[in-house]
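Of the protein chains in this complex, all but one are displayed in their positions.
What follows is subunit A.
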């Protein structure tokens, strides 16, 4: 009996309150998104709101079951859970059912489950368990490598299901690693990669190259290289360019300025290394390596984009970056979504009064674009409130994570917060045109049993761990 009293006392009721509030608001908006006059009973399970109500009930039940499980269980069974999940991800590739081009669903007796949603939970457990091990050293290659394997295995399997959106979530674990001591350089590289990625797609390749060169030389100056030395570098590149250009002219080859400039850089690579060594320019070696690394990165982005991405993914990314803007084509969703949200104004049009949503302008209204309904019917006030509720939940989770005594619980808590944050950022970002259209759900809001259950499990396992926090002595 005592344990139960303790459990209730130690549970974080703030989080539970926010969870219930968000689930409730989500359901209201699903109701509005699919509302029509003919089906007015909220229990009508032929309608999505009726089904969601069932799933919410099941989610509450799941939450209670999780709270009754001993907290140590989760840490002990982290790896078996993870392995089972990997097995399911493979199985779905073979036996799964294809919906909208993605083979990521199991169908059991009319209910469809999406293992990718639950894989986030399993991976979060496994990575927490791994990092919290005594012999984990963040700077050791082996530790980082195994972390990478734990994170990328499910991601790759999910990409194979053609559900690139759900796979991207695993990127967010870099923040968890950062919290646990990953060098800030990793974050810097991450940001650099994102910037390069965008400019590679936005600009002609020659400009990208020039920008990288310009940045390289400017940063050389900033880290204390003398003007003369920078000048020598620039001159060397120019001479190389002139030489290659001359050869190309003589041999009547058809090469672009971009290729010639690349050849010039390649020619200068060894001389630069030698020069840096001779002049003892310790920091310049990093600049050189980062610049060359960036070049290779932009090559691979171009290659990846042209050859690996599906055409609809290319279009969506292009559209986000303002390339080939076509409001009736790939950009249609986002354009309609922005209109719906924008038309909400300050206070919104009121419950069930959204015209954009009613006339089905916005596709995937109750799943990926549920935020449109919020924006249209509840206006700036409502959408900001929803953002703040979600944000409060996430920050509350950070706070709870920080008060854990066990590293496992702390890391897991960070994992939960980061996953929720990534979903929030991408999902809301895409509806307001700030992120690419990647079909991932808004936590607790979007229609769908799998995602609701997965987020519920994710959250309540952490609450269970948190309720146990006092058992472990510092």
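Please note the rule applied: contacts are C-beta pairs under 8 Å (C-beta built on N, C-alpha and C of every residue); 3 or more make two chains touch, one makes a residue touch a chain; residues count from 1.
As a working rule, contacts and distances are computed from a predicted model.
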| item | value |
| --- | --- |
| Undepicted complex member, UniProt protein name, chosen from "Amino acid ABC transporter permease", "Penicillin-binding protein 2", "3-isopropylmalate dehydratase" or "Amidohydrolase family protein" | "Penicillin-binding protein 2" |
| Selected from A:78, A:167, A:341 or A:463 as touching the chain missing from the view | A:341 |
| Candidate in contact with the missing chain, chosen from A:31, A:136, A:173 or A:421 | A:421 |
| Hidden partner interface residues of subunit A, rising order | 36-37, 175, 178-181, 327-328, 335, 338-339, 341-346, 349, 355, 358-359, 375, 379-380, 383-384, 387-388, 390-391, 394-395, 398, 402, 414, 417-418, 421, 424-425, 428-429, 432-434, 474 |
